[in-house]
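With one protein chain removed, the remaining protein chains of the complex are shown where they sit.
And now, subunit A:
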Amino acid sequence: MLALQTWIVHALFIFFTTESVGELLDPCGYIKPESPVVQLGSNFTAVCVLKEKCMDYFHVNASYIFWKTNHLTVPKEQYTIINRTASSVTFTDTSLLNTQLTCNIRTFGQIDQNVYGIRIISGLPPEKPKNLSCIVNEGKKMMCQWDPGRETYLETNFTLKSEWATEKFADCKTKRDTPTSCTVDYSPVYFVNIEVWVEAENALGKVTSNHINFDPVDKVKPNPPHNLSVSNSEELSSILKLTWINSSIQGFIRLKYNIQYRTRDSSIWSQIPPEDTASTRSSFTVQDLKPFTEYVFRIRCMKEDGKGFWSDWSEEASGITYEDRPSKAPSFWYKIEPSHTHGYRSVQLIWKTLPPFEANGKILDYEVTLTRWKSRLQNYTVNDTKWTVNITNDRYIATLTARNLVGKSDAAVLTIPAYDFQGNLAESKCYLITVTPIYADGPGSPESIKAYLKQAPPSKGPTVRTKKVGKNEAVLEWDQLPVDVQNGFIRNYTIFYRTIIGNETAVNVDSSHTEYTLSSLTSDTLYMVRMAAYTDEGGKDGPEFTFTTPKFAQGEIEAIVVPVCLAFLLTTLLGVLFCFNKRDLIKKHIWPNVPDPSKSLIAQWSPHTPPRHNFNSKDQMYSDGNFTDVSVVEIEAANDKKPFPEDLKSLDLFKKEKVSTEGHSSGIGGSSCMSSSRPSISSSDENESAQNTSGTVQYSTVVHSGYRHQVPSVQVFSRSESTQPLLDSEERPEDLQLLDNTDSSVGNFPRQQYFKQNCSQRETSPDSSHSERSKQVSSVSEEEFVRLKQQISGISQPYGSGQMKMFQEISVADAFGPRTEGQVERLETVGMEAAVDEGMPKSYLPQTVRRGGYMPQ
């Protein structure tokens, strides 16, 4: 009731306030903007402006305005009173696509009046079109398509633009139903690059795609080859030749092809290898096809370099390969019917037609031959698939071949047994029973089985032999028994083997095997082996076979000998290497460095030549102050009766010094020694006689320098290894000690002299090793000095060897050297020579002697 009243009031109000129809339609205000298009998600503000006339009439102002969207009042928080006549409303994050917005006023406190209304359209600006691509269908205009991007919810126009470098083409406007593709109006010009792009535009913006630049010939989709035809070859039943006509674009570009084929009843296409059809052509021969088979072909083409698009497939064309001779003989069988004629019977041969893949053509007829035992064959040509013939009761062989245009198949053979054929089966004979099922449409696959009427033990046993004999095993092998002697199914074999003295061992072996390995055999043993074959009814032994196992396994001897030899060789090699590495040590122990007497220049000593003169002459040559070096020589005088000349020379030197410096002599050396051509020997002999000791006299050698470029021994004095008693002092150290104490004043001097010599050597040699050697010499020399003192003490003893006497003389000479000029000079000369020898071939021959000091005789 209230609603009715409201409606009536409303109607009356309109009626009375409206003066004319025109005024009825005159709005009371308006909204700005009039037709807004708003981007989704953005803010939007609309302003409603009231007309003065309306305001006066209704006594309203902007504050009376309220907004509605789709008939729902907008909250007043979104309103803004701009002035007396205008009010705005703002929407944030516009999400509605299509909104009706009205500006309203409330008059008289209760009547809502619509002032103005607009429709807000929302949407999105166009996205940049992507994936622009063009295709030139041969003989047609170029068509380009693209991905327009997201939905804009607005009407968006796409324009395809294209141009050459020198010419601009007309724009291509998309149609409403195909907004993502456009076909240009002009014919494409091949071999001229064209630049194409798309412009998308709607109320919210305009955007351009990437430009693409291409030669239209690279975008061609050719028309498919047409007039495809297929022809076969009488020479080859496996080929078909295709010919076709290429599209006219062949005049511009080179083509490649896809050729597909299938048999008529198949739906799966096979394809010719693309590499075989990669160039322009108008025919192709397909090979490896089945004879007399219908094939369906189709072909398509595209630009040879792969640019562009494949054409559509051509219309299909079919062809049948030529015939070939039947690949298989037809299966056939027979039915025997009793004949009314005595001695004859009616045999019906039946076969079925070959399937197409075996017939390889149209079967023209069949050829049947019948052959009675040892008689002539008879040929019959049959067009049907069955044939009845009257034959005798004998056994017959029937053959059947199928023939087509090309040739005949192989023959199928069938034996027709004799009429009176009855089973005459023997016991213990193997029979092969074959059963062939015959169905309504022909025979099935036959099944066969071997059978015995009654089994018996084999009539012969298997013959066993060895295949390989090892130390502890033997491989036995045998042959299967022939069917004739099996007399039944061989179920298993038993192998018996034994040694001469051992028990027999039996091994069962499955009948399917033909070899067996006996293991755990004893080596170097004779074995006897035999074998038995068993059927269900019993067994039969075969002949016995003997073999002997070897003592050693194959390779065993080699396995022992080779390592031993290798070990021996290795040991020898190591020994040699050791000796080689320690050759100096070994040589030192076995062959000490011995001066070579053959190099001696002093062959004889002439006692008639007064040594003093020589020394005197030397005195003239060398001044006193030239005493720089001295060599001390220790001469070995063993049992060897041939002392080295160098030793002899040294000995002579000392003896001469002794003679020259001292008039007193022990009587052992002296002139008697000097007069001898072998002074050391004679002195040695004298020592022997004097001492009454054993004949072996071994003393040390003092080497002043190297021998033949050898580094001189570091031990200037080395103790002899001889067990010969030397001196009493040596045996009685207390005497030595006593001597040390008592003759210290005497012994000091030669000791100093000795060290002086060594020092002088060290000075001449910058070599540090040499220095070390000198130190060794120093340390060793102290021991030797003790010995020297012992020898000195030996002077007072009534006995002593010449050698000892010599040392004695040296010691005395050293001790008293400075007092005696000539003696000192003599020593000096020798020492100088030793020093000079440092840089010369090592020899302790005094060069001064060579120069005239000595006169070798």
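Basically, a contact is a pair of C-beta atoms (placed from the backbone, for glycine too) under 8 Å apart; a residue touches a chain by one contact, two chains touch by 3 or more; residues count from 1.
Everything below uses one rule, namely that contacts and distances are computed from a predicted model.
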item: Missing subunit (named according to UniProt) among the choices "AP complex subunit sigma", "Oncostatin M", "Ribosome biogenesis protein WDR12" or "Eukaryotic translation initiation factor 3 subunit K"; value: "Oncostatin M"
item: Listed residues A:63, A:213 or A:270, member touching the removed chain; value: A:213
item: Residue in contact with the excluded chain [from A:57, A:164 or A:357]; value: A:164
item: Which residue of A:108, A:191 or A:357 touches the chain not shown here; value: A:191
item: Residues from subunit A at the interface with the omitted partner, ascending; value: 163-168, 186-187, 189-195, 211, 213, 215, 251-252
